[in-house]
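With one protein chain withheld, the remaining protein chains of the complex are depicted in position.
Residue numbering begins at 1 within each chain, and the chains themselves are lettered A, B and C in the order written.
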């Protein structure tokens, strides 16, 4: 894993990252040979940016290690899907197991990393990504709580601001929580962040925004350096 | 399963059952198609008296269903043993599983029956079969507690009296307990018994001893009839 | 003993009103469609259904919901793009919903099958889904107590059974089925193939026949 940058790298000569670029930046930080679960939605796209020789082994919570790329055409098999229920493929060295075994694997701390989307992350690493809490919203948690609690490291992949311009990194989450103090890093379109565990948030790299501007827009204790 | 006899059958024209006869009597009460675990020692011999067409499926707690007879000669395989660590064989339709799954099967109440030896059984069905409690004795429980608690029915196979002539069916066990109120039936050399659950012990059949003599020698409430 | 049934209708016969029914499948993979259709014909009502999702489109579990036979559903992920049957019942107050984290759902059924009276898990601690549940510190970490989910019936799908009820599955269609098979009083399985004992590799059997009560072969 890339060492935490000693000081923030600011790319102010360009705009924010596109979705593909975000996934590529995160993919570049996944250690060789890691066992990884990619959450539903944007996190799934990280798989497209993993070099084939990285030996990263993908877990899908519906009972498989060694998941391959999306299946197309004749390769589509209704018995072989990912957690988002899309058809996928099987790589050499794959294995299948039932749901209790699959979640024992997650909850027992055996996955090196999971990548999840989020509504909000707090400065202490609390994650809110399963429920808007709005009246009438139907709650649906899936495996999010299990992953957030179980994986050795949790990376969040999300845009930093809502469409209304509200930051998603906050002092305290206002959405219902998924898990407490679980997030290690946050990858966004305008910056990447390290959660230190002592309520500081370290900015590692920015795109299209300066550290100073970030600090003015986020209501958390932002640092430019881990020390 | 043979219905509980309405009244005791006394065979006073002959002596006590031999060990083979005891095993045969018990085997005759095992329902067709039952899943059964036979404990180490004398209970293992019950297998020799099960008719091949009874469809009884034997479980061994070291991870197998569908265990066949003892292996001899070239059929001996050090990877295929029973709970007593003797070489056995595999029948068509067998399956292997690991220890946690094997004991989940036992503890979850899926075995129809287990047969265990005993030092003592109380009138309420408490079982003592794992530890003499003597100073210096090395305790060793194996799977006895799991079986006694988990199997749907527990049959005990033992001689009724110790070599010193002490009865093994007692008001309260003096040996350390294996499990509380778990025994359903007791098969001995001189009689078979039903534990009713209300501290009565019903005698079903006797060999070489009369009901009256049994009653005089056992310090529990013996009945000759279930009603 | 495992009973080989002639039809899905025979396989689901006797399911009582008010039963708790485990329904296998993750989305449509492993969903026992033919058994569910038979349960709709059989007509048991007031059911509590435990399944990962709350039905997709208009078939399978969604059809059972639409038939008005389900009082309550316990699942991890009811809301999907094609869960309109459930959504409508839920919004109109016609079905009760209990949401559980997916791993907790699986583990609670495993507990029922394994004789575990309850277990402590970190999943859900500090969230809405642990509200009202007992928590406990163990070795400096907080856990929530979760209780078993035992059921009257499990309806699952497998790839091949032998006549003793040993089952093998196919790829991710395995999902909840092996766990559900252990947690129900009566486990009913629809399979694509039935073979004789000895034809399945004993090392590769996933669900031993001891967990299987009824089998029916359905066209694949």
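Heads up, the rule we're going with is that a residue touches a chain if its C-beta (ideal position, glycine included) is under 8 Å from a C-beta of that chain, and two chains touch if they have at least 3 such contacts.
Predicted model, so just to flag it, every value in this text is computed and none were measured.
Across the whole complex, the hidden chain's contacts among the shown chains comprise A, B, C.
Touching the missing chain, out of C:41, C:94 or C:141, is residue C:141. Looking at chain A, the residues touching the absent chain are 32-33, 35, 55, 57, 59, 65-66, 90-97, 103-111, 149-150.
Panel shows chain B; residues 60-64, 77-82, 85, 90, 96-100, 102-104, 106-107, 131, 136, 138-146, 149-150, 176-180 of it touch the chain omitted from the view.
Taking the complete complex into account, residues 107, 111, 114-123, 136, 138-139, 141, 143, 147, 168-171, 201-204, 206 of chain C touch the chain not shown.
Convention: only the chains that are shown with their structure count from here on.
Set against the Cα centre of chain C, the chain with the most distant centre is B.
The distance from the centre of chain A to the centre of chain B, each centre being the mean of the chain's C-alpha atoms, comes to 56 Å. Shared contact sites, meaning residues of chain B that touch two or more other chains, are absent. For chain C, residues touching at least two other chains, in rising order: 110.
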